[in-house]
Every structure is written in structure tokens, then in C-alpha cells.
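What you see is the complex with one protein chain gone and the rest in place.
So, subunit A:
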Amino acid sequence: MEKIEDKNRQQEEEQVVNPWEVSAKEGGKIDYDKLIDKFGCQRLDQSFVDRVQRLTCRPPHVFLRRGIFFAHRDFNDILDAYERGEKFYLYTGRGPSSEALHLGHLIPFMFTKYLQDAFKVPLVIQLTDDEKCMWKNLSVEESQRLARENAKDIIACGFDISKTFIFSDFDYVGGAFYKNMVKVAKCVTYNKVVGIFGFTGEDHIGKVSFPPVQAVPSFPSSFPHLFSGKDNLRCLIPCAIDQDPYFRMTRDVAPRIGYHKPALIESLFFPALQGETGKMSASDPNSAIYVTDSAKDIKHKVNKHAFTGGQESIEKHRQYGANLEVDIPIKYLNFFLEDDAELEHIKKEYGAGRMLTGEVKKRLTEVLTELVERHRRARAAVTDEMVDAFMAVRPLPNMFD
């Protein structure tokens, strides 16, 4: 999606974060503090992590412990209600633009699975095949096909079928869902949506009318087969922070049509292999680790393409230590190495120059290979029938068990 010319000039100096584009200031990395400020969401501090641990009686997910999910809106309201015995439901989604998923795509799903297990709540997953059809100019059939393929990888993350409803927009939009879409659309002026998403006079009307589609899964009445009679049920949306604009709009509209505002819990961006400033791109397979990569591919990519903070020579490295700020293997380990103590140890030794880049890369390769292997095994067990079952419009009687 192209941006307006003047908007570009204005924002030349600033970073750009919206659902279709994420880029840092020239040569720098994303400034998350500024982002939180600009968007108006809250930092997720340690007290939240402790509270989650207390309420769920299990160790908090690695993404919470390491500050990967670092920002929120109204998460405290969700926790307050939960403590009072009021449940909530989860809503997340994926735009199925490509068949190959990389690790960055899995992150919100891995976290959502943890939330589902820890809080014992139901989940709806939206596949925005219509969005990709419009933005990426795919055929309707192709985007539907990609949606089903992506659904298999999503299911492989380990969601419980008795508590999860996956739907594609092309299949599900209509009925109560569409009624809510119209209610939302009536509350957002054309100027507003241009302001939030940067549409121009050249953009087709499909794009302009899309935002309500992503907004209404936040309202339980959009799913009468699941939440009939539970109009008061709250919604928590785990997502990457670039999706915030959709839900800012939704939160603005919600009280005007008599619904709870959805709560959000937002994550950092997953850096490309080449470093924070690089862009993860579907056209460059070496910019990311894909779930279809073999152990050999992973080893090669980590060794040859991961941007490191190690010094140029061993002597210099021993003297100055590694630059942990830019080191990609350390950042990736931050995401995926479960053991806090081991990560601390590696950071310390590597930062002091006692551990070499090669060792860190080796450990990362092990961790990533295990992760991808586990995912592949789970993916192999997902059949078309299973996708049909997850996507069937059916009641979920045990969704809060």
C-alpha cells in the first residue's frame, strides 16, 4: 500500500509504524518508548507479570518475562475482572499473504496459546483473506487457499480445538458479524479513516471499507454461535504493536455502540536476521527463519546471515566484548531460549568477550532447530478435516473449562 506523498515528507524524520509499513528512523532502530507515547498505550511492567503469575498459578510465558510483550491497553481491567471470576475471550488473527510462515509470524500465536492455556479462555482467530486479496492483489481463490494453508500452521501451534474458532472473512462475514460491521462503519468518518490509515483518493473503496472487518471480532455479539447471551464478555487482543491503529479506532467506537472496549497486549517486532534496520521480506529468504527450513538451512542462515555484535577479530572481541545492542543471535535467544539463567550467563560471557560469536550462534541454531522441528511434527498431524473442524461454525460448550 502506497503512502501519501506529503505524509512521506512530513514523516521522513520519524519512524513509520502502521499495519502496512514498519520502518525505523534512517539507520536507527525502532524507538518503542516514542511509539508508546505516540500511540498512547501503556508499558507492561514487572508488576503485571507477577500478577499474571499469581492469577494463573504457573510460571509466566518467556515472552512476558523478557518484555517481548511490552505494551498494553486496559490489561489491568481484564485481570481485575478475571480476579472477580469474570472470564474473557481472546482474539487474534493473520493476514494470509504468503504460504511460508517465518518465526516472527508465530510469535503472537505462541503467546496466545499460552494465554489460552493459562487463563482457560476461548479464542477466535481471524484470517483476513479479503484484506490480502485487496492489498496484495491476489485472486479470491488464491487468498482463500493461502488462508487454509496458514490455518494449518496456526493449528500446529497447539490450540485446543474445543476452545478455538478459526474463521476466514470470505466464509464468515455476514449475519451478526456484518451487522456489527455496519454499526462500526457508521461511527467512523471517511476523514477519520484516512487520518488513521493514510488512504488516498487513488485507493479503491474495498480498502477504505475494510477496517470494520478487523474491528468487530472484538465484540462478542459478532459470534452468536459462541457467545449468545454473553454481551458483557470482555475481549483481549494479543498482537504486534503495528496493529494498534485498527484497535484505537475500535476502542473509540465501542462505547458509542454500547460495547466494552477491547483490551490489547502488544509485542515488539521480530528483527530480521540482518539486523534491526533490515527489513524482513518475503522475497529475501535469508532475512528470516521459516517453519519449513531444514536443520541445515537454519544452521546456514544463522552462520552466514545473522548480524552479530561481535568484534572484528578474536583479540578485539576478548578485549571489548560483544555489542549486545545490535547482536541478532542474542536478540533471537531472548525470544526463544526458555532458561533465564542460561540466557543471563550467555549475555554476561558474550558481553565480556569471554564467549565467542560462534558459540552463541551454535546455541541459537540448536534452539531454533528444536522449535522448527516441533512445529513441523505438529504441522504434519494437521489434516484438512482438522482445518474444517476448527473452522466450522459450531458451539464450544467447554470453552471456559
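Simple rule for what comes next: contacts are C-beta pairs under 8 Å (C-beta built on N, C-alpha and C of every residue); 3 or more make two chains touch, one makes a residue touch a chain; residues count from 1.
Convention: contacts and distances are computed from a predicted model.
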Fill in: Among "Protein YIPF3", "YbaK/aminoacyl-tRNA synthetase-associated domain isoform 2", "Nucleoporin 43" or "Glycerol-3-phosphate acyltransferase 4", UniProt-listed name of the chain not shown
"YbaK/aminoacyl-tRNA synthetase-associated domain isoform 2"
Fill in: Full-complex contact with the absent chain, from A:S162, A:S209, A:S228 or A:Q319
A:S162
Discussion item. Even though one chain is hidden, which residues of subunit A still touch it in the full complex?
Written reply: 117, 155, 158-162, 171, 374, 377-378, 380-383, 385-386, 388-389, 392, 394, 398, 401
